[in-house]
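Only a part of the assembly is drawn; its chains keep their places, and the rest are absent.
All chains are identified by letter, namely A and B, in their written order; residue positions are counted from 1 within each chain.
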Amino acid sequence: MLAGLPVVDLCHDIPPEDIRAGAYVLFTSWKYFPVGSVFLAVVDPGVGTTRKALAAFWNNYFFVAPDNGLLSPFMGDDFRAVEIPVPAEASPTFHARDVFAPAARRLALGESLENLGQPCLSPICCAFLSPRETGEGIRGRVILRDRFGNLITDVPAAMLEGKDFAVMAGGREIALARTYGDVEPGQALALIGSGGFLELSVRDGDAAEALSLSVGDVVEVIWKKM
Amino acid sequence: MLAGLPVVDLCHDIPPEDIRAGAYVLFTSWKYFPVGSVFLAVVDPGVGTTRKALAAFWNNYFFVAPDNGLLSPFMGDDFRAVEIPVPAEASPTFHARDVFAPAARRLALGESLENLGQPCLSPICCAFLSPRETGEGIRGRVILRDRFGNLITDVPAAMLEGKDFAVMAGGREIALARTYGDVEPGQALALIGSGGFLELSVRDGDAAEALSLSVGDVVEVIWKKM
């Protein structure tokens, strides 16, 4: 441990194997950390296989993660990555401990990214968010269920701004609102969540249960005729 | 993050919406922290509505919390609170991040309470604990179930000291004991818990399951005739 270096446990609750949920948490959290922070992020169905281990730099932040799409939200112009060699003695089932954490430590101590490995020119980039314009609106999907049962979709607020629309999910229309308190207890609502995406909730309740929806299910935005 | 300022994750397990459970944890924890500590506490069914955001001072400790009764245990003579303005850009569903945390940071940096907002003269104060004297004893309620299945009631030890009594819950008498080891494995017992309240437990077991009791259920203390 580096004396004086604060370590924050950002999240240990990502559902097993759910790379997209991990990407969402990184994407909605990085800006609350100081420039120069090192994010160690592991959601790793491919641990111990030939998938690469990456150290990366984007927008003055550092990231250490498997090469499986977890860093997709950051793969713009400014993004660069190197491949961290996996030492022979690393446990084939715990790269977080034996590969990623030691690399994060080196970055936190000030080593340059390039010092950690050879450039990785084509890291795996997934369609992290894939809302689709349907002509009549937007077809999105639930990408995360939080511990309260709120359902976060992949429809960003930017696609909805200034528009007049209805939200359909699970075969019914969900009332639009600004926050939970705008509807009666037990009533479902759709709102722009704190991560900047369309969310479905139930006031004082669990939307996933009440609406019988889960990760992957479709949520439709329908433009209103004028 | 403030370099050198320890941040303690006191608890992230409060049941959703359960203000009284949150108040209990604060009430039984504050004294283990050094004077001047800042408690950031959020259980917030009313997030984004007109409920106020508070910063408060009591007994040389600072608190930041919604104005919904969460700070009720501290509302004595020494308590004073200010209303933190909610900035227009705050997410209506995540005041913990956008309103309360920034206020806690300012207090931790040494800003005065009064600098954070206008005085709040009538913060909401709930009956945090409401055991009722029945003549024959005390009628209390279960206010919290911990992760082991122990059931914490709102009957404080001070009401029981020096008294001779029986405890009834779920239609049966629960044996009194000093600690788990005083009864056989699997047996139910009533004891004074570590927070200073009457608790129901099952040795090496889960009292909530074994007794079919949950939060809100009645626990009766019956004075013994002499």
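The definition used in the following text is that a contact is a pair of C-beta atoms (placed from the backbone, for glycine too) under 8 Å apart; a residue touches a chain by one contact, two chains touch by 3 or more.
Note that the structure is a prediction, hence the values are computed from the model and not measured.
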item: Given 2 visible subunits, total identical subunits the whole complex contains; value: 3
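We take it that only the chains that are shown with their structure count from here on.
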item: Subunit A contact footprint on subunit B (complex, rising order); value: 1, 3-4, 7, 9, 16-17, 45-51, 91-94, 97-98
item: Subunit A residues touching subunit B - in the complex, by the definition given at the top; value: 4, 6, 8-9, 32-34, 147-148, 178-182, 191, 193-194, 199, 201, 204
